[in-house]
Structure formats: structure tokens, C-alpha cells
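A protein chain is absent from this complex, but the other protein chains hold their places.
By written order: A and B. Residues from 1 in each chain.
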Amino acid sequence: MEFVRNCWYVAGWDHEVRADGLLSRKLLGEPIVFYRGQRGQVVALEDRCCHRAAPLSLGRREGDCLRCMYHGLKFDAAGACVEAPGCERVPPKLAVRSYPVVEKDRFVWIWMGDPALADASAILDFPWHDSPDWRMKPGYLHYKANYLLIVDNLLDFSHLAFVHPTTLGTSSNAEARPRIERDARSLRIHWWFLNDQISPNHKRVATFDGPVDRWQLYEWNAPSFMRMDSGSAPAGSGAPEGNRVPQALQFRHTSVQTPETESTTHYWFCQAHNFRLDEEGLTERIYADVVKAFDEDREMIEAQQRTIDATPARPMLPIPADAALNQARWMIEQRLKGEREHARAA
Amino acid sequence: MEFVRNCWYVAGWDHEVRADGLLSRKLLGEPIVFYRGQRGQVVALEDRCCHRAAPLSLGRREGDCLRCMYHGLKFDAAGACVEAPGCERVPPKLAVRSYPVVEKDRFVWIWMGDPALADASAILDFPWHDSPDWRMKPGYLHYKANYLLIVDNLLDFSHLAFVHPTTLGTSSNAEARPRIERDARSLRIHWWFLNDQISPNHKRVATFDGPVDRWQLYEWNAPSFMRMDSGSAPAGSGAPEGNRVPQALQFRHTSVQTPETESTTHYWFCQAHNFRLDEEGLTERIYADVVKAFDEDREMIEAQQRTIDATPARPMLPIPADAALNQARWMIEQRLKGEREHARAA
Partner (left out) sequence: MEFVRNCWYVAGWDHEVRADGLLSRKLLGEPIVFYRGQRGQVVALEDRCCHRAAPLSLGRREGDCLRCMYHGLKFDAAGACVEAPGCERVPPKLAVRSYPVVEKDRFVWIWMGDPALADASAILDFPWHDSPDWRMKPGYLHYKANYLLIVDNLLDFSHLAFVHPTTLGTSSNAEARPRIERDARSLRIHWWFLNDQISPNHKRVATFDGPVDRWQLYEWNAPSFMRMDSGSAPAGSGAPEGNRVPQALQFRHTSVQTPETESTTHYWFCQAHNFRLDEEGLTERIYADVVKAFDEDREMIEAQQRTIDATPARPMLPIPADAALNQARWMIEQRLKGEREHARAA
């Protein structure tokens, strides 16, 4: 399967690459080993020795280098082999692929496309991951489904009414239609529910009763990045006009995916809150609620993938609620088309 | 793999489709969801929402309808979508496939071929399934083998001497040859063992000693239906002439298969008896004996399938005992040929 390559993907939460230890992870079908060098910087190398294909993740870190523990070839952080048994001078072609890596906002970002195009300033911001104004617990899910099915899910919240009636959704999600705006690289999707009932997950942390103004305002960036401002405030307290009163429940949500293979996906998420930062257990409860909802999604999406695999020739028929996901798939297709043209030109 | 489609297949025992609950079952490679409508009638729909391929078996029954619990599309018993979020008027092409279903003789029957040809009067009779004169316990097996290997097994009882020496067979099965008659749709196979020893399973329920006249008289209908009159009576008591004395052990046996996939099969069976209907535990003991014998078959046939998979290029060489199974395979082939011609004409 063809994946968008010229973009920064998330490879993991920063703590997943430990000071000691080697993390082996497959991204876009390629086995990669991650480790930290002497100054703590993250290194990402092809997890396959160029000699006989032994995994370097069974190797040993030596300073900034990684040694294959099959026959002893040693690679530096740029992937060059700097030592090989029986070689006085190591031939330059003895090398493994090295990937540009950046740590930002508690994510490890990796560039798997044309290295000449890797521009760290293009990495999306997730400031609530390590801001003192926000608290969150980092989450991870492994999916047995193609990443596009997850993208579909995130771009159509009408499913909240059906998949998440006891967690994220209310019946309003089935009827309401969001406002959708598109530019070259992103979609902005705005759901407002005015004077509506509170959703079950907000109810469980709210300090007020009665109807709410509830919002889910998010930006989705191709191929698989979602950042959301969501929350509930007492109805009529001015949320739509930008006035967030003290009792308002405000969240910042992160949902990003990186394809592992054509049929499996890495999924990182968090639900940050800016209220009652010192309340014991609150962050954990908010996290647990999201996990419960995300397990609901995963059950459905993995079943959807199995059904697609079993009936590959049957069509998918569109409905009006597909507007955003159709635009997203079109944007991804444009990116792939652009990369094919870039590759032909090179 | 090509399956006979223009026939009524068994989809399950009637109790497998519960008043509440959705049964997901794959037949001929197609995922199907079964449920009961408000009057108890069985409905069979494609287990795949036409929108995004979510399984409807994760959905919710609403009256006679079934709602997909991913995005909320609602389908009636004919497969038409009658409600879709954001659609004031649902386009008629939004529909899933619906299958003709009939309940008869405690079986749920399904038609997966050309609906114009579905004629419920063609469904085979199994009157002993719910007659007051007979008692039986319904059985089900799942096979990791192509259904044709099970058909082979049922059409050559010489295997009873080797696979079932402690359950169904006696050494006579190895030597005797049955009488075989064929018409356009069925084979009739008659085994008689006169003045023979009793088989182990009959021995365990008999109230008399000594030699028996034993019979296995069955009709096999393409592609995969077997109905049998079998039993033992004291030798010379007139069974071959149609006189079944009171001590005679009389059974009616059902063995039907429906392909799940090319390499797996659903198998429904029962062994009804018309004697000592009130004897506690007798029906259960007869059932347990059949299950034991059928596990013997399954062990052999699944091993046979694995060997075929491992040696696909090696031939199968015929022996005289193959007469019935060769005719059965020829009949199935004729059915497939007829269906290909019907499809071309249409």
C-alpha cells in the first residue's frame, strides 16, 4: 500500500524511547529501532543490519552508536557502519538507513520521506502536552485496521450518537451537522450543541447541572492528525461568543495515527483538561473515560476491517454525513499524487 | 470457490436464532446476520452495512428493522434503508442484500441464489425433527475442511469399519457393497447386513441379544443433504421385508452441511429414535454416541484437508468403493454447470 511519506509522523510518546533500551517499532511497513544517544537525543535507524538482516533492536547501544549483536557491525547515529569484523577500512556502502527525528510536545516525530524535504518547522503544535496550564495522561492504542478507517471515524462525529451513547455522545450528534472548512492541508470542523443535554463523560466531571452549550471544534491535518478544543459550559454563558466561564469544562484533545502496516495502525491520543488541576484522580478518570470510548470505536472499526476483508468487491455507498471524510480522503489522495510526481521528477 | 447457489441451505437450528439477539454466520463466504422480527419471523440480511461496511450484527434490532450502530442507518426486513442520518429522503440504492428465509422442521433455511427461483416447496422434509413419534437432540459441528470431503465421507460407509470400529461400524462395512440408485437430484444408498453382529452403538441401547439384521438406507440430495433410516432388529424378524418388530431399534438420521468458506463447513445433524421415548437419558446417550463417532470423522477429515493443502499437486486415485461419491461429485458439477448457464443467459 502507498502511504504519504513526505510528512512528519508521530513515532511515539517521548517516554516510550527510554534512556536505556531499544524500541523496535514498525512504521509504514518499515522496521525501525529507536534509542537515545549520550546527550539523550533520539536516534532512529532501520531495524535491519545491512549485512545479514539481523534486527539491530537485538543489538547493544555503545555511546551514540548501535552495535549489531550478530556479527558485530557498529553503526553511528547517521547509519554509517563504523566498525565491522575483519575490515580495516569499512566500505562506505555498509550503512543502514537513518531517519530524521525531532522531539516536540512530548512526541517523537519521524520523517520517512525524502530527507531533503524534512523541515522541522512544519511539525504541528500540541502545546497542551507539556503546558503547566493543562494536565493529561498520554494514551496509546494498537489497531488491527487500516489507518483510513480511523480517519473516517474521527471525521464523522455523527457516530457519537450510536457508538458512544454512554460516553462521548448524545442523541444530538445524530441530527446535527457540523460546519466544515477546508484549506490545502487541513479541515476545520465545528460542532456546536446549544442548550443541549450534557454528554455522559462531561456529566461525570461537571460541577454544575442543567443544559449546556457544548462544542467540538477541531482541525484535522492530512494524513492523520486531529487536534480538538471541546467542552461544555452552562447554557447561555457565552461559550459560542468565546466567553468560557470558570465552571466551563475545557478540554484539548489529541488523536494521531501512524500506519504500522496496511492492516494495522499505531494510535496516540490524550485528553488534556485545564480545570481542577490539583484534584486527585481527575486526570486519571478523564483518561479512563476516553479509553472506554476508544475501545468502543476500536471494536467497531476492527470489525469493519474484517468485514471489508471478507467482502472486498462490495461497494461503500455515500451518505451526506460523509462530507468531511470524503474531503479528507481526497486530500490524502492529492498528497499521494504529489509525491508520485515528485518521485518521477527526481 | 464456486458453490451451488440455487438451492435451499440450512442456516441453523431454529433455536440458534433467538427471540432477542443477532446471529452472525458466514455462509458460502458471505457474512449474514439473522434475527427475529416482531412476529418471531426470521430475517436474514447481509451482515455488512452498505454505507461503510460495519457489521450489522453489532447493531440493534428495532421492531422488524435492524439499525447499524456505527452511523445509524436503519434497514427493514427487505434490506431497504429506511433511515439515514442527515437524509430527509433516503436514496433507494441505500440497501443491503436480504435473503429469502423459511423455517421448517426446526431448521432455518436460506436461499442464496437467484431470488426468482426460490420455491419453498422444494425444501426437503425432515419430519422426525418435531414429530411426537420421534425424539432427538439437535447437533452442530464446525469443520476446518471443504464440504466436499464431508460429502465423500457420508457417501462411502466402508469407512465405518476403520474409523468407527467402536461406535457405528462393524467389520462387515469393509466387505459389503451397498445398492446405489440415482435420479436427477439424489442418490439412494441401501446397506443391509443380514444375520450380522450388532454395531457397538446399537448394542449400547438394545434390549435383545444375538445376531441382527441391520440397515442403513439413505437418500442423499445434492449438494449436501443426507436423510437416513437406520436400525437393527433381531435377525430373521423380517426387517428387510418391511416388518419392524417392537424390539427393533429404529433411527432417523440427519446430516446436512453448508459451506462456510472454501475451507470450513457448518454441519448440522441429529439421530432421532422412536423407541422408549420416555426413558430418561436415552436421547442424550444416543446423541453422545453420535458425537463421539462424528469427532472420529472430523479428526480424519480435517487431517485429510491439511494433507491436501500440503500436497495440492498429488492426485487422488479411485477405488471401486468410490462409486457413490463419484456420482455425488458429478451431480454437484452438473448443478454448477447449470447455474453458470443460467447466469450467462440472465
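One rule holds in what follows: contacts are C-beta pairs under 8 Å (C-beta built on N, C-alpha and C of every residue); 3 or more make two chains touch, one makes a residue touch a chain.
What you see is a predicted model, and the numbers here were worked out from it, not measured in a lab.
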- Message: Just to verify: which one of B:117, B:180, B:217 or B:321 makes contact with the chain not shown?
- Response: B:321
- Query: Thinking of the whole complex, not just what is shown, which of B:161, B:217 or B:288 touches the missing chain?
  - Reply: B:161
- When the complex is taken as a whole, what residues of chain B touch the one chain not shown? 152, 156, 158-159, 161-163, 174-175, 177, 299-300, 303-304, 306-308, 310-311, 314-321
- Message: Touching residues of chain A against the unshown chain: what are they?
- Response: 26, 29-31, 47-48, 50-55, 58, 67-73, 84-87, 93-94
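In the analysis below, only the chains that are shown with their structure count from here on.
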- Taking each chain's centre as the mean position of its Cα atoms, how many Å separate chain A from chain B? 48
